[in-house]
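Shown here: the complex without one of its protein chains, the others still in place.
Labels A and B are assigned to the chains in the order they are written; within every chain, residues are numbered from 1.
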Amino acid sequence: MSFEKVAFEKDSSKALKNKKLRKALVNVTDRFRAARLRASSQVEDWNELRASAREIKKGTIENLDKYLLMLEESVKRAGGKVHWAKDAAEACDIIVGIAREGEVSSVVKSKSMATEEIELNSAFEKNGIKVVETDLGEYIIQLAGEHPSHIIAPAIHKTKDDISELFSEKLGIPHYDEPEELTKVARERLRSEFLNAGMGVSGANFAVAETGTIVIVENEGNARLTTTVPKIHVALVGIEKLLPRYEDLSLFLTLLARSATGQKSSTYVSFITGPRRETDTDGPEEFHLVLLDNGRSGILASEKTRESLYCIRCGACLNICPVYRQVGGHSYGWVYSGPIGAIINPQLMGIDKAPELPFASSLCGACRGVCPVKIDFPKVLLDLRKQVVDKEGKSNRVGWHLFEMLGIKLWRLTVESKSLYEAANKIAYYLQTPWKKGKGNLDSLPYPFSRWTNERDFPQVAKEPFRKRWKKIKRELG
Amino acid sequence: MEKNKTGVRVSSLYIMSNQSREEILHGIRKGLSTVKDPAQLLTDGRDFSKESKEVIENLSNMQDKLVEQFLAEVENVNTTVTRSQNSKKLIQSIAKLTKEKQVKSFAIWDTPYLKELGLKEKLKEEGLKLTTVKNKNRLAKADIGITEVDYAIADTGTLVLLTDKEQPRGVSLLPPIHLAIVRPENIVGNIRELFILLKDRIDTSGDIKSCMTFITGPSRTADIELNLTLGVHGPKELFVILTNP
Partner (left out) sequence: MQKKLEKKGIKAYIFVTCLVDTFFPEVGVSMVRVLDRLGVETEFLEEQTCCGQPAFNSGYQDDARVVAERFLNIFEKAINDGSGKEIYIVCPSGSCTSMIKVFYKELFHNSPSLLELVKRVSAQTFEFTDFLVNVLNIRDVGAEYGGIVTYHDSCHMLRELGVNDAPRELIRSVKGVEFKEMEMHDACCGFGGTFSVKFPEVSVSMLDEKINSIVKSGADTVISADMGCLMNIGGALSRRNIPIKVVHIADLLANKGKKA
């Protein structure tokens, strides 16, 4: 599947009409939100931990070049290879190249949003290499040819009947009713894939500069299998995933599972440092770390939005976002969704590919309140809005943008002068007359104000604004 | 530069990657040049050897409490736990389990402790077939994988397994049942304490294992309508036997 320009209004409109999706969204966000709250309240100094985590991420990003070099050194010392990919195409070339070099004909993949960013599966397929998603949720959407709709639970928009039908159709098996049966099918099918694959591709939640350790957090065990069984292990890791010291992991792991699913710990955490040692009995013979830039160094250069890189991909922001709750992940048009998607999709795709996203938020700030690294989403969104206006102002002077720009200029003119402002008030009072009805509210207005009045009444401009009442009140109160 | 069938392509990939390395680093440095007051590089300065001794001392004073906490937490994550008072009872528990689960073959770690218990021989005596750990396909066919643990975390019910010559990764991963033998002295209070011990160990030995795995309960997913289902890809069942100190 390929990514085009994000069409939030169009896609969200479609999503809002999908009753099944909406039910699933309310269900998943309610559950995860409650679980996160419960799990975080069990930790006494939760907010201090968040503040510390933010400090560490800040320090890491502000010294990223040094930590990357440290990481490279540590991975090499452990017997691994390090590759640097500046963009998606290059990352695909490198990974396909590694597969070719190893004469790999089939690859197993564990969940990695970075690999979706670079569209790795399609690169493998173009090169005649079979690739199988092993995370159950990702396996389901791979079969369905869709994108994930949630960072942690990618197939949450599908009911078990949907999945049963999908398995039946694509895998040629009978219709099963229960999740246990469906899961059993996935386990059996994928087990042979693990055992026969020549290469396993994973992402990583963290990469420790000091020791060269990558860390993978999961519940199913497919990442363990992906990174243990095949001869070659390739880990694609965004450059922002770094942590400086080994012991920083204890803080971040404490925050991650609780923020994501409300678990005290995810079922499995793998800490991988290089390939198998000579004396090991099993494990991959080759370990390749592919460091991915793909726009991250661009975010790093932007002072006001740099903290977008602190994200540890827990999904807590999705679960609390009132906008995400209504529309789900597909409306965000790309790999990442919810508040984190709203800030990094435009920055990684290019702001011209996703100009709606920074505005697809009421700036309520609930996300900031649950983010384990305290990303100030409203602040970043406000800066991105400025970037969109600056960019569109220079390139796209037609249509809605022109209208809006004129509106802002008119507004500014009006509010810069007391007399113009007061005159505008009087004019508006008289202008509204054709739409005034008995009730005291306006129930219809011309476009674009109809976008309000289609579903809501609008208040009337008062005959006497406060400033006129003031003089009278002052006299009355003496 | 390694050569193989795809020859030139591979070497050009490495050149490309090196160019990108420079570009990426340059881009980062340039991007950071406007940072006023950049944060200090975080280096250690912590005395893990000293902290480690303190942790161990604390742990030895709290062992009973930690055992209780560990048992409670591990049961919360769909793990079946039994206690055994001595090695004889331990073997009996394991034999009983294998009968209940109709286990026919087993794979096992070759560590000094497990060797001392003579588990391998005792289970063979029970009529069970020993599966080699060296062949992944055969290991996948074993009915049960038996390991001990390097550490266990009390407040989350987590087992910590390091990879080593006698401690292959596949034993706790491929068979559908994983049995882990935990000794009270393995248990630490929380992840923070664990990392102090781990870091001290890494610093002292000057080496880090290729893989460490945290295991908290059997494999699970909630990907289908948020229904909890156990046993997706990793072991379907996790058993813990806690020995006496």
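In the analysis below, contacts are C-beta pairs under 8 Å (C-beta built on N, C-alpha and C of every residue); 3 or more make two chains touch, one makes a residue touch a chain.
Quick caveat, the model's predicted, so the values are computed rather than measured.
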Omitted chain's touching partners, listed by label: A
Touch with the omitted chain, as defined above, among A:159, A:196 or A:441: A:441
Touch residues of chain A, complete complex, unshown partner: 8-9, 12-13, 16, 322-323, 326-327, 358-366, 368-369, 379, 382, 385-390, 404-405, 408-409, 411-412, 414-418, 421, 425, 428, 439, 441, 443, 448-449, 451-452, 454-462, 464-470, 473-474, 477
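Heads up, the rule we're going with is that only the chains that are shown with their structure count from here on.
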Residue ranges of chain A touching chain B (in the complex, touch as defined): 24, 27-28, 31, 55-56, 58-60, 62-66, 68-69, 78, 83-86, 90, 93-94, 97, 100-101, 103, 134-137, 140, 153-156, 158-160, 163, 179-180, 182-183, 186-187, 190-191, 194-195, 210-213, 219-222, 224-225, 227-229, 239, 244-251, 253-254, 261, 263-277, 279-283, 291, 293, 297-298, 300-303
Contact footprint of chain A on chain B as seen in their complex: 2, 4-6, 9-10, 13, 16-18, 20-21, 23-25, 27-32, 34-35, 38-44, 46, 73, 77, 133-134, 136-137, 140, 153, 155-158, 163-166, 168-170, 173-174, 191-192, 194-196, 198-199, 202, 208-227, 229, 231-235
